[in-house]
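All protein chains of the complex are present and in place, except for one that has been dropped.
In order of appearance the chains are A, B and C, and numbering begins at 1 in each one.
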Amino acid sequence: MRSPIEFRSDNAVGVAPEILASIGEANEGGELGYGGDRWTTMLTERVREVFGHATARIFPVPTGTAANALALSAMTPPWGAILCHPDAHIITHEGGASSLFSGGAVMTAVPGEGSRIGSEQLRASLEAVTWGDPHESQPAVLSLTQPTERGTVYEVADIAELSRAAAEFGLTTHVDGARLANAIARLGCEPADVTWKAGALAVTLGATKNGGMSTDAIVSFDDSLSDELVYRTKRAGHVPSKMRFQSVQLLAYLADDLWLRLAAAANQSAQRLYEGLRSLDVDVRDEPEANIMFMRLDNEVIDRLEELDLMFYRIAPGVIRVVTSFKTTDAEVDETLVRFRTALSG
Amino acid sequence: MRSPIEFRSDNAVGVAPEILASIGEANEGGELGYGGDRWTTMLTERVREVFGHATARIFPVPTGTAANALALSAMTPPWGAILCHPDAHIITHEGGASSLFSGGAVMTAVPGEGSRIGSEQLRASLEAVTWGDPHESQPAVLSLTQPTERGTVYEVADIAELSRAAAEFGLTTHVDGARLANAIARLGCEPADVTWKAGALAVTLGATKNGGMSTDAIVSFDDSLSDELVYRTKRAGHVPSKMRFQSVQLLAYLADDLWLRLAAAANQSAQRLYEGLRSLDVDVRDEPEANIMFMRLDNEVIDRLEELDLMFYRIAPGVIRVVTSFKTTDAEVDETLVRFRTALSG
Amino acid sequence: MRSPIEFRSDNAVGVAPEILASIGEANEGGELGYGGDRWTTMLTERVREVFGHATARIFPVPTGTAANALALSAMTPPWGAILCHPDAHIITHEGGASSLFSGGAVMTAVPGEGSRIGSEQLRASLEAVTWGDPHESQPAVLSLTQPTERGTVYEVADIAELSRAAAEFGLTTHVDGARLANAIARLGCEPADVTWKAGALAVTLGATKNGGMSTDAIVSFDDSLSDELVYRTKRAGHVPSKMRFQSVQLLAYLADDLWLRLAAAANQSAQRLYEGLRSLDVDVRDEPEANIMFMRLDNEVIDRLEELDLMFYRIAPGVIRVVTSFKTTDAEVDETLVRFRTALSG
Partner (left out) sequence: MRSPIEFRSDNAVGVAPEILASIGEANEGGELGYGGDRWTTMLTERVREVFGHATARIFPVPTGTAANALALSAMTPPWGAILCHPDAHIITHEGGASSLFSGGAVMTAVPGEGSRIGSEQLRASLEAVTWGDPHESQPAVLSLTQPTERGTVYEVADIAELSRAAAEFGLTTHVDGARLANAIARLGCEPADVTWKAGALAVTLGATKNGGMSTDAIVSFDDSLSDELVYRTKRAGHVPSKMRFQSVQLLAYLADDLWLRLAAAANQSAQRLYEGLRSLDVDVRDEPEANIMFMRLDNEVIDRLEELDLMFYRIAPGVIRVVTSFKTTDAEVDETLVRFRTALSG
């Protein structure tokens, strides 16, 4: 009997053992609530080490949507605009959360190849603004998804350049890093390189898609932003009394490079799968730079792949999305290629 | 000496004499505030006659932005999306007012020729939605600008068709009629034809750009919408105690077809100017269907036109916008053409 | 036949002749919209003279609710609290406008005698706050109504003391001056004394209740607040293209002390009425310090007063509110006293 192989989402698989084990640790009492516990204190220290930033602060929140929208709401006035790619999760999949939390800020799409905002398009967009005119929503923050929703990765220099252009016009930069570890693993850089050293004021640090259980986080590199997030997280219902159960997960996640190891495994599986598919002449849209890839197939082939117990999402007629995870094994990849061969031979 | 000729905006000119005269009428006391006065009561009756709708209600507000955003906020849930053309005033020139008043609803652009939403593009946009998925902002209202920001006019059948398509997917229809009279004058139809009979639930009734002084209005054709607007207008600071001074203006505006006569005059001037410019081979973007037109000219010509005391807005390098008003005279149009000839012969 | 005498509200009467006349002046064209006209420029200069403040700015808006809520929204973060008296108009009569515009700030009542916030009660309230605790809405702004909703007036020293106490805790001060002129006329002070010199950052300058037609205004004494109000007023639909028709009213209002003369007349009528009523042993709640007074009467007496064509509001069983206006004449007051005598004698 064939067992199903999971490529629907990296959040469909379970929790990394190290993270699951951490939960037990936090189950001692005697700790203050709402982040006043020792694990949250330790987590702050760890984040500062990992990101090489002496005053960084971390705000554990349960979802990437909360992390994005709360950080953005503190980075734009209510009359501002958030610039992002038309494929950005904050536009397409967060139900207007950023507009809610910001008190009515809008999102303005800036295009670019491969779901990456283009440098020229960004400049063109910024130069077209009538600055200071209250009729126009005033761009206040640039949000970059790293890696992008399409599985591509911004180079360190790309982020720095975009962020610099934004800063010239008075914008700050936010990074939606729902899969940040996958980008860092790909680039082989330091966490600082792709975040604050490249100009980002705040980052969504995803964990759920990479072996976590019930937490993502905002990492802020700016004191006044951090001070504001204390209030914004609370009044959004995002400061649990037992925050320690989120903090221990993030402590485990950031310990001994676990986050980067899990991400590297997912990336490597995607690469292995991509190479096998190319040898089968499958039309994969981009070589995966992280752990996501899209491919174009006849609808009958897609049907047969589903019958063969491969699990993935249909994005459009003739297009599927495949996401590997830290749990994807080489054996699963190889078995997947066998099933593709079967399906393709019809 | 040359006198300047005004084509910057139809709100740059003064107030129609009939409307100015009305102000004095409202200056008797003994009336209740906040719309409880007899002029506001009469205005409601007049609106019902003019629009041929037995339960229509009117909410005078000082700006088109207020009228649009307040009506839209009552037509979409906070998690909804407002569909409109990328050129729509509500996206480009209202500073996010609709997101503010709706509690965070977003605007989604639907393209189309001549700043008109295209029927196929609307269907394609609606069919691409994952209905019922809370990740996606759910389209709740279609907003059409009539005439458009570009000076084009939707045919009665166009509005009906777009509105019907929207209704199939559960959306209601809003009309931004900042220059509604100009469209009605152009189409030669009844006010009902281009509003509620074509499927619109609420309309922004512009007056300021067409001879009014200090008021536009929302006209609502739906009782529950009207009931909600009672609260929404008040808490937005848009219910003045001396509302009667707005209501009398609108009474005068709607009396004896004044609004349509003023608009027809502006339209006619635009047409006369257009024909003259065509005979001078000026590259006018569209034949004006209302009182706005855009034209492409060498920048030196534009400079000379300004030196010749023509007043207009530069929209982009080599592009100017010309707006006629109810005050524009045939003599002004003819003199304008003389100045164009001078500038073009450079 | 008896003619009705109006004591319902100072906004039930008409417009002062000087203000009505001003409208005609603004009816020349050739001016930029949205406050870019020469009357609005002149108004700014006049406000700076009148308030003796070199950088004050004025934002004409159609209602006191808009003025209060927009100013307050720029003076508190969304997680803040606005301290005000339980009788304050912003709590009781503005439909939550301040919560809307601020993105969810709350109002916290601080009691005191005669609808004035008490100094000790303010300190007690501020000292009870857990500052920096995101669970608690953090007081950010103190709002004082001058004169109060009850017709009492804060002394200059009172405002200064309350404002100083607020500042110690990091709050700024706002003055709801829907009837500011009545307070200044009463106190015989300079406009500066009761506003910025007493610590107020922004003031609602009422005109509608004191002979105006269609405008009140925010006066801001702080540059960064002013900069923010440019955006906040626009996106609330409170920046009309023909703002000049509001600005000329305020120009006339502030010219030659008109505002203070109108207010002094209303105050004087209230005083004359009060003295007459006292001689009839009517139980007036407070000696009026401005133009409002409340009195306790048997319900049958109240019924008879209405039959005698006195117009006033019933506030509670056995309690009525009487408001004089700039139009109230000595003859009306004297005739009112005659009717009271009739009603009281049953």
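Definition applied: contacts are C-beta pairs under 8 Å (C-beta built on N, C-alpha and C of every residue); 3 or more make two chains touch, one makes a residue touch a chain.
Here the structure is a predicted model, which means the values were calculated and not measured.
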item: Displayed chains contacting the withheld chain; value: A, B, C
item: Residue among A:Gly35, A:Pro78 or A:Gly96 that touches the chain left out of view; value: A:Gly96
item: Touching the absent chain when the full complex is considered, from B:His89, B:Arg235, B:Arg272 or B:Arg321; value: B:Arg235
item: Residue of A:Ala66, A:Val194 or A:Ala217 touching the missing chain in the full complex; value: A:Ala66
item: Options C:Ala74, C:Ala105, C:Ile159 or C:Val333, residue touching the unrepresented chain; value: C:Ala105
item: Touching residues (missing chain, whole complex) on subunit A; value: 4, 6, 8-9, 11-15, 20, 23-24, 27-33, 61-63, 65-67, 69-70, 94-97, 100-101, 208-209, 212-214, 231, 234-242, 245-246, 311, 327
item: On subunit C, residues whose C-beta touches the chain left out of the figure; value: 78-79, 81, 92-96, 99-101, 103-107, 134-137
item: Contact footprint on subunit B, counting only the chain that is left out; value: 34, 77-79, 102-104, 134-135, 138, 228, 230-235, 239
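Keep in mind that, in the parts below, only the chains that are shown with their structure count from here on.
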item: Busiest interface, counted in C-beta pairs; value: B-C
item: For subunit A placed onto subunit C, the superposition rotation in degrees, Cα atoms, nearest 5; value: 180
item: Chain whose Cα centroid lies at the greatest distance from that of subunit C; value: A
item: Shared interface numbering between subunit C and subunit B [over half = same, under half = different]; value: same
item: Averaged-CA centre spacing for the pair subunit B and subunit A, given as whole angstrom; value: 42
item: Averaged-CA centre spacing for the pair subunit C and subunit B, given as whole angstrom; value: 34
item: In subunit A, residues with contacts to at least two other chains; value: 78-79, 103-104, 134-135
